[in-house]
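Below is one structure; the comments refer to it alone.
Left out: one protein chain. Kept in place: all the others.
Naming follows writing order (A and B), and every chain is counted from residue 1.
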Amino acid sequence: MWKKLFSLDKKVLVVVFLFVGIVGTVATAETLSYTDSPEFCSNCHIMNEAHDSFAASTHANVACNDCHLPHDSAVNKLVFKAKAGMTHVYFNTLGSEKIPKVLHATTASKDVINKNCISCHEATIQNVSHDAKENCFDCHRDVPHGKATFKTKEFYEPLPSRTLLNRKGGF
Amino acid sequence: GQTEEASKQSKSTGLAKDEYRNEAFKDLFPLHYESYMKNKKEEDTKYNGSVKRSKFEHDKEPYLPILFNGFGFATEYNEDRGHVYAAEDVRNIKRITDKSVGSCLTCKSTAVPKLIEEMGDDYWGANFNQVVWPKAEAMGHSPIGCSDCHDPQTMDLRITRPSFIEAMKTRGVDVTKATKNEMRSYVCAQCHVEYYFEPSKSKVTFPWAKGFKPEEMYAYYEEIGKQQGFEKDWIHNVSGTPMLKAQHPEFETWIEGPHGKAGVSCSDCHMPYERVNGKKKITSHYWTSPLKTIEQSCLTCHADKSEQWIKTRVDEIQTTHMEMLHKAEEVSVFAHYYVNKMITAKVDEVKIKAAQEHIRKGQWYWDIVAAENSAGFHNPQGTMATLSKSIEESNQAILIATEELMKKGIDVDKLKKEIEERMKAVYNEADPFKKKDHAITDSFPGQTPPPPAKK
Partner (left out) sequence: GQTEEASKQSKSTGLAKDEYRNEAFKDLFPLHYESYMKNKKEEDTKYNGSVKRSKFEHDKEPYLPILFNGFGFATEYNEDRGHVYAAEDVRNIKRITDKSVGSCLTCKSTAVPKLIEEMGDDYWGANFNQVVWPKAEAMGHSPIGCSDCHDPQTMDLRITRPSFIEAMKTRGVDVTKATKNEMRSYVCAQCHVEYYFEPSKSKVTFPWAKGFKPEEMYAYYEEIGKQQGFEKDWIHNVSGTPMLKAQHPEFETWIEGPHGKAGVSCSDCHMPYERVNGKKKITSHYWTSPLKTIEQSCLTCHADKSEQWIKTRVDEIQTTHMEMLHKAEEVSVFAHYYVNKMITAKVDEVKIKAAQEHIRKGQWYWDIVAAENSAGFHNPQGTMATLSKSIEESNQAILIATEELMKKGIDVDKLKKEIEERMKAVYNEADPFKKKDHAITDSFPGQTPPPPAKK
């Protein structure tokens, strides 16, 4: 077990301990706020695309978890966070074979996100409920992850030399 | 810091700058090499896939042996398969004869850039069996490999085939300025494109000066091609028409279609990121039907859809497409035989020429669609429009023929029956190599001109 853990990326280890910390001890305001931040989420390389596309979006100034965690009560937030967090950690350490080929928001995630859209944009949807589709992002397909092409700015520039070489071990 | 940056700059694989053997990359990039070796897998999809099967089989395009009669493509033409087979397949195909030229190796071997460097423009026209293939083999070349798309030292994507660079210039595009996104299609467009052998040097050339659409490429051949002395790929053995052969215009089709217009590159679908070896993510180097990897190839962008939805949708598009392709091919078959009858009935030459013009155009329009390998998916509307034009042109040929044959008192009902008999004979022949022979009979004598006397 330890051997396996130490063979992992250092960043992942940090994350593992962070989550253990959150679940096992009383969380301080600071850890909580850090674990809401884009920097924290993008610690995991598999979150890169989500992060990069988000960072170039109209929502770059809000935190991942403004969308991805429930905000109706502090308890709910912590429970969802711990649950989601532990799945992420589990997948990235012991259960790595089972990591999905492509990440998709789970149904639970979608419900949470949708509620968050509504809570920020209450004013907009006052006259018209905007509920023609199941989720806000069925129409707003590109908010905030740019689904239509999933491409960031760097795709539209020449690639700096030797970039591919530096990714030789995968990324 | 600065030194890190500097070391990045000078970082190199340590390989020679003209390395062309795949094996040299194996230890440096084991994950990519392993992914590349997956190209050995042979597995079919509904309309495409990677099993080496004759294109003449009943579920593919059974009348091609009539439609390409008199040309190598009526003898042997197979479903394409993995990049690893390219060298083996070009070596074994019956389309290669003792007269074939070096140009045929251009898209099949990593030795080509070096051969061009060494031989200069003599490479293109050099004899394939005698000169070019033995050289490549002696060099220990690889079939389509790392060096075709990557600089062996920096691993930067690069263009290694001059024909593409030159053709893009005719479109006003300087490929050295390409973005990352463009390069992810350009590396494919070195090969997955329509080409012809420019007659003076037999050089591989792409007919794009007027545009990428089938009509624009046709106009190129009629004007620029003919000016260069390139009139035809062959004389059709049924209708005696000087024909054009179309080849794998994936790039041209895609670039005019919904994904091309939206900037979705070939690699997005055919080289999706995949998680290998537990959790490392690489760009897949298994080039095959994306229908085998819908999750990675499509659902990254179409995240709101399910794998089943994508399957069904692609099937609907392809089924609509194939139905009309088969129709266009059938009308084209009839046109060829009608003109054969015009010839044997000694109809006015001018009328024969007029009908042949329509045949040439009609066949170009379905062939540029049939030779494309996505069964319509790369551009559903555009390929369908091209098929409409094909149907109209072939019908024009039939109409001219009917007028002239009726004048000569030929029984066209009998003619139609005879054509159907030929189609059945070709369809029912089990040996793909013999199918072409059933296209010709006493009532439909071959029209291939006798070979010119030896010099």
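One rule holds for everything that comes next: a residue touches a chain if its C-beta (ideal position, glycine included) is under 8 Å from a C-beta of that chain, and two chains touch if they have at least 3 such contacts.
Remember, it's a predicted structure, so these values are computed and weren't measured experimentally.
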Contact partner of the left-out chain, one of A:K77, A:H104 or A:H140: A:H140
Contacts of chain A with the absent chain, listed as residue ranges: 124-128, 130-133, 139-143, 146, 148-149
Interface with the unshown chain - residue positions in chain B: 258, 261-262, 305, 313, 316-317, 320-321, 323-324, 327-328, 331, 376, 380-382, 384-385, 387-389, 391-392, 395, 398-399, 402-403, 406-407, 412
